[in-house]
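Below you'll find the structure I mean.
For this view, one protein chain was removed and the others were kept in their places.
What follows is chain A.
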Amino acid sequence: MTRQRLVVIGNGMAGARAVEEVLARGGADMFDITMFGDEPYGNYNRIMLSNVLSGVQDASEIYINPLDWYADNAITLHTGSPVTEIDRAARVVMSEAGVKAHYDVLLIATGSRAFIPPVENIRNDKGELREGVFGFRSIDDCTGIMATAKRSKVAAVIGGGLLGLEAARGLLNHGCEVHVIHLSKHLMNAQLDTQGGAILRRQMEEMGVVIHLGKSTEAVLGDGRITGLRFKDGDTLACDMLVVSAGIRPNVEVAQRAGLTVERAIVVDNHMRCLDDRRIFVVGECAQHRGKVYGLVAPLWDQAKVFADHVTDRNLDAAYHGSKLATKLKVMGVELASMGITDPVDERDEVIQFSEPGRGTYKKLIVREGRLVGGILMGDISKAAYLMQAFDRDSKLPEERLGLLFDLGTPSQKITLDEMPADQQVCNCNGVTKEAIGACVKSGRKTTKAVMDATRAGMGCGSCKSLVGEVVAWFAGGAVEEDPSIHYYVPCIPMTKPELVAAVRDQELRSVSSVFRALSGGIEDAASKPALASLLITIWAGEYEDERDARFINDRVHANIQKDGTFSVVPEMAGGVTSPDDLIRIAEVAKKYNVPLVKLTGGQRIDLVGISKEDLPKVWADLGMPSGHAYGKSYRTCKSCIGTEFCRFGLGDSMGLATKIEKRFRGVDSPAKLKLATAGCPRNCSEAMVKDIGAVAIGNDKWEIYVGGAAGAHIRKGDVLCTVDGEDAVMQITARFMQYYRENAKWKERTYTFVERVGIERLRAVVVDDSDGIVEALDAAMQRSVDAAYDPWQEAVHPRTANQFSDLLVADGAG
């Protein structure tokens, strides 16, 4: 087969994706590929610009196809090189800079640009946007907005749609006063009804954004740089900068000049071919299919596939049938998902609605003949992934309607995942299908995080994260025939954690050996022992029958084993606070026992390293301090910063709170280490935002509680579980989260995995809003564990087993 030349105009999300799809179909052997991009970069994830503007991500983090990717795939890329001419007769495109490229197949993927309404004085004499006026479409726009915001006091945003609000939220983070001017009577009028719009307005206002509704901008004020806006009603608003987010206009000029049929955008057939030239295809926002022009990414993934199927001759029946639109607002602190119509339009339309405006919760579904045709979810979007999927597939909804709005503890998800077609998209932002996730799991990536990293699923707006997790789990479960044990809590007992918990409770199995006897035919598996011990102690607390052989050596001698068989001793030092007397005692012990290494740990305490087993009890006795539990799968530490006690920025007593936390939870077992921290203000000196649980004071006795943070082998910023009033509330929520984690996490599953697996929304519902009605039980269970906890270093005085601390037994040798 002779090689053909594929030329792509537009190096954005659709163009690059289409090329990826071509390559995935063996296109590298069929085509010499040349791409032209107006922007001077490789392809990046445009939807993440909202995160870049708000500072959550850096521009360098959003590239999907960095420049290396083009080189690696032998693609000739002309960046910063807009195409100005298509000569269809000669089959040549030409760029502004004069670069020519011949094509056998041409793909137009020029996307759109920000629509700038014809407001007086918005452009300068040259027709460019005035200084201080921006669209919000590209990395360069974003960079310009951020640089200007730094110097500005007041920023205005024209347009209260999805993008306008994301821009407004981002601007807040740059310290400006932010105003949103919206033409319609309610915000996001394309995706919300009046009631939803009103709730959203209040939430945006609470964040500090000033909202002006029903206002039409007539003119931009100021001569050089802008100084304000004037509205049709005669009002004015002083501002130093303006972001225009009033819609988009497809980039169709090149196509138009080449004589292709252009209406609102370039008209294509079901094969994504333009009507006038069989060699020319169009995908993305510059394409008009069956009268529709899309402004979201989900449609373009499908379009790219259809295009690739045709040009590679893979599947000449492939056809694009249009897309249904669902969106999520990417504004920190607002949970909002919307799909389809916003109000009933047909007699048959049935509305299911729940509203609790005070808490910002609003849910509305529009059902037509048992199928979802529209939906708005605000406040709690835990059902969004499921509903978006039902909406997209037009699948029949279950009769039980309440379960559509709330998690009632009986998820029918399992069945829906079985039914989900392989090519169904799980992540719409990045176009990742169920099949692709399956392939990734089969290739050995068994955690949601690993699958997300590899496929980018869940890395867009984030609304599908929990669904991605479920699909990963489902595929991992698909391996049941080959390796059933992956679902088991421990490999030697064929039960999941809930099944095992039930069996343990029913049969009243209080010791690890009794579990083996009852459930694994008496065969003891060494590696399973600590996992079972952890489970039993969580279930039985004080009634647990402790068998020392079920413990890892660290937990038998309450110290951490070193590579040479010696141990380390880390006494408790709550919140990293110590005293001269304690320091002197530690120093004296270190001298007396010739401790080879005295080290400050990363956990804000002192480690005495290299102590023989035999010396452990003596060292503890001489120290006279409680164990710091630096060795177990248990509560470890609570780091702190100095907080209100001494720090000039302190907003809360972080040291005091850390001490309270340490005194309450020390010695409590858990599936994996639990490391906590408190910070006196958001400067976060104690790194509370990257701990398993972190409490950050934000003033007025309020604390933000972060969970699932990590800064070890994995780095992850914790998710805000909630903001609470007062230290008691911190203690209470901490206990509830910890207990829920203790009961539901897998063995050795740190919170950074657990929180992602379960989903922060679900955790918030259970732990904060008591959706399952279990918080009292959690409180009681934690109290039992706290009551049962003890200082193991007391075993220095009362050893628990024969020769517990002996290094060597010397036989008398008698025969």
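To be clear about the criterion, a contact is a pair of C-beta atoms (placed from the backbone, for glycine too) under 8 Å apart; a residue touches a chain by one contact, two chains touch by 3 or more; residues count from 1.
FYI, contacts and distances are computed from a predicted model.
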item: Protein that the absent chain corresponds to, by UniProt name, given "Cytochrome c biogenesis protein ResB", "Integral membrane protein", "Ancillary SecYEG translocon subunit" or "Rieske 2Fe-2S domain-containing protein"; value: "Rieske 2Fe-2S domain-containing protein"
item: From A:L67, A:A147 or A:I553, residue that would touch the chain that is not displayed; value: A:I553
item: Residue touching the undisplayed chain, where the options are A:G197, A:P250, A:G340 or A:P530; value: A:P530
item: Chain not shown: contacting residue from A:G98, A:G127, A:G522 or A:P580; value: A:G522
item: Interface residues of chain A (partner: the chain not displayed); value: 513, 522-527, 529-530, 547-550, 552-553, 556, 561, 563-565, 801-803, 806-815
